[in-house]
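All remarks here apply to the structure that follows.
Every protein chain of the complex appears in place save one, which is left out.
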């Protein structure tokens, strides 16, 4: 994590300057200026990211790693430099970053790698990742479906059992239960760094400690943390981590998987095909070491380059400062919402450090109606279960409204949003 | 397949006009004008494709299918329109197109879907796709590793046996052998439409007939055909087909899988997570029908839109006309190479219809040296095994040089290439 | 905010609270078998997770059979609840064929992206849902009960005497 500025929060002037870098933010929606509070779903892109991609297609586009010609050499250098940048962004080494289509693909890669280590005729070096009927995979009740369903499916394939750490009423993980659920049978502990619904920042060190004590591997879903706070996978001491480009100012179609090198090199491949093999006969194939082992076929080259441009933009702005800024916005949203009647907030109460995303229920008005009402004012929020049905069920809800901020969000936008929410119940005739 | 023009070959004037649409083709390499003959690996992009992507990020970027706000609605419409366009491009229905990261991912999706139908506690409707020790998967000796290694791995996981149709000295499939290899145990026949090394266009109807006679499913690798000839998956009567955006004027990071709808809806999911589920509890999940069932997580939205722009560009130019044009270029390359001493051509002899790609061996000079020599003249060709090691071994080679043309290739470029090849042996001191 | 007001007309907001026919019991909704001449269908909107279970019975023989009762149990946004309520009002006393035609008409309006306007003579209060057609993400909300009714009707007819 290279920090180039003072670690104090971004100020208003800087935020306004930052906004100029984002073409879409000047867009009108329904004739109103866009108030984009859906960065938790997907973030907007600065000009430098769009230009990096454009520049690639106009000057370097060609197949990487396989061509002997100059264009291919340039493309390969740009592609591998991108890997180095994204590695630096999360404190990893280059060889420890595998490109994926998105974070979901990264989690599925792991779940299939574990099952490939468990099923059929498995090479000796991969057997350490095998799971079976005597083993348990542990997740939490606040997981995004992306960090839940792949593990359910791994259990279906291998006979392993899925267990989970419950969520307290306060929207945090029940750590007493965690200590009971994580035990000698636990082979993998997979959890989210930051909840995409509650905004809760989970105690990674504590959970890693519980996992290490029983020899379990730790998988971190860093989808909501990598974009918003200084992330150092080595300091957190996790074994694997995933995140997505489109949530951190980058393009769609790209994500990354971090894996401790000795683990990645021993993990069996998942997607197979070109560029990840050593020798192929009609009968069998040998595989390259990581990261190539996991990168079959033509890679998302321009997307990797653009994701690296996004990481550079974030590093230059300073992740500490973004995180501090978002803390300010989070409190403003929380406090504003708390003053409105009929609003039920999910997640940690005001005052607790959390991500700048707030999900809430409006008494008597369905979340999709809330969203529609706000949209008519140009305010874009997310409504629904946010791919976390079990968590919503835990709180007796099926859907909530979620506002999520990012480095380009202004106080005025938060205030417009609060004012919008204040009008919802009146509009729908709910007292 | 919408054809808007006369189905005669593109002429020189049109090709020159087309070239103006491709910014990269004006690029200098090593101080020389680029002669790009590596479109078989990855193609270049017309301005309209780059603009489609740029326009998305500047005006519509947002999460599809999940947002209630206007921006999300616009993004969703653009994304689904893109699916309809790509479906039309190959003669499929919208619901029959699944977005993938590339063609390799599409083939792996199928191979994992079959193993998910075979392993663990399998839902009843998926059991028809199960393969086991009594079953056989049939491929060919000319497959790209992407259409070979995933099937080897499927066999490893399930105990099924992999068999293959051999290649004749003339570079075609041995159809007598095909009739013997494809038999009652065959569950899947997977083969390439056009060989990426030999240029051979395989007799799809004949092979589909053999597969149908034994009730096997047919998977077509359309990577080298979709970009270059009019492709109609319904007319070809295949069950599944895959192709990649970056080989058909589109961006990296996107491909498509076609599947007959009734098959796609019954096939078990592979990558699991958000946006592909109905109801999720901590214990189990229900899945949406195709195509959503196979599209977990945030999709390559801008890439899909850009791939559709590429398909439109190709349809407007006319696939018949592109194919006819490439036939002319193929013969020019073949005949030119045949006149040079010490050149061994792979694939069908001149006169036979084939793709505009030619792989060859230069006696006494290693392919990487040939490529390096041509590159110094600005001529970009591909060298190596082209992800087809077994095929090269079949011809007693480890590597070849491959030149591949596309709609923007000129006769002058072919001639420059031929002149370049003519100088190779002299430069390396081989008589 | 004219777009919004065309979507949420007063009659929609009222129906969304009144929920005519929203009286099916949890127990009934969970049953897996029901009398002849009765059909039941559960529909889920995967985008939001909202659900509806609709039960419908028909009376009389092949030629002149009529809707005898319609009840549902569900939870969802104001559009979906209003739509189910309006459908309940409409369905009462219609012949099977009339209801089937009405469902088709409603679907055509909703899928028209705003080019068709529902006829209040035919669709009653549900004509007010015409505005939903301009909000593609909400069409599924308005259709939910109707799709359930279509399937329940098919079942009911097939088992009716």
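For clarity, chains are labelled A, B and C in written order, and residue numbers in each chain start from 1.
Just so we're on the same page, a residue touches a chain if its C-beta (ideal position, glycine included) is under 8 Å from a C-beta of that chain, and two chains touch if they have at least 3 such contacts.
Keep in mind that what you see is a predicted model, and the values were worked out from it rather than measured.
Engineer: Using the contact definition given at the top, list the shown chains touched by the missing chain.
Structural biologist: Checking the complete complex, the chain left out touches A, B.
Engineer: Of the listed residues A:68, A:229, A:290 or A:343, which contacts the missing chain in the full complex?
Structural biologist: A:68
Engineer: Which of these touches the unseen chain: B:198, B:399 or B:414?
Structural biologist: Residue touching the absent chain, from the options given: B:399.
Engineer: Looking beyond the chains shown, say which of A:77, A:213, A:235 or A:349 touches the absent one.
Structural biologist: Once the missing chain is taken into account, the touching residue is A:77.
Engineer: In the complete complex, which positions of chain A touch the hidden chain?
Structural biologist: Against the left-out chain, chain A lists 65-68, 72-73, 76-77, 277-279, 288.
Engineer: What chain B residues would touch the chain not displayed?
Structural biologist: 30, 365-369, 372-373, 376-377, 383-385, 389, 392, 398-399, 427-429
Throughout what follows, only the chains that are shown with their structure count from here on.
Engineer: State the chain with the largest centre-to-centre distance from chain C, centres being mean CA positions.
Structural biologist: It is B whose centre lies farthest from that of chain C.
Engineer: Report, in whole Å, the distance between the mean C-alpha point of chain A and the mean C-alpha point of chain C.
Structural biologist: Computed from C-alpha means, the inter-chain centre distance equals 39 Å.
Engineer: Roughly how far is chain B from chain C, going centre to centre by Cα mean, in whole Å?
Structural biologist: Inter-chain centre distance comes to 46 Å.
Engineer: Between chain A and chain B, what's the gap in Å when you average each chain's C-alpha atoms?
Structural biologist: From the centre of chain A to the centre of chain B is 31 Å.
Engineer: Please output the residue numbers of chain B that touch at least 2 other chains, ranges allowed.
Structural biologist: Counting only residues that touch two or more other chains, chain B contributes 66-68, 72, 277, 279.
Engineer: Chain C: which residues touch two or more other chains?
Structural biologist: 47, 49, 135, 138
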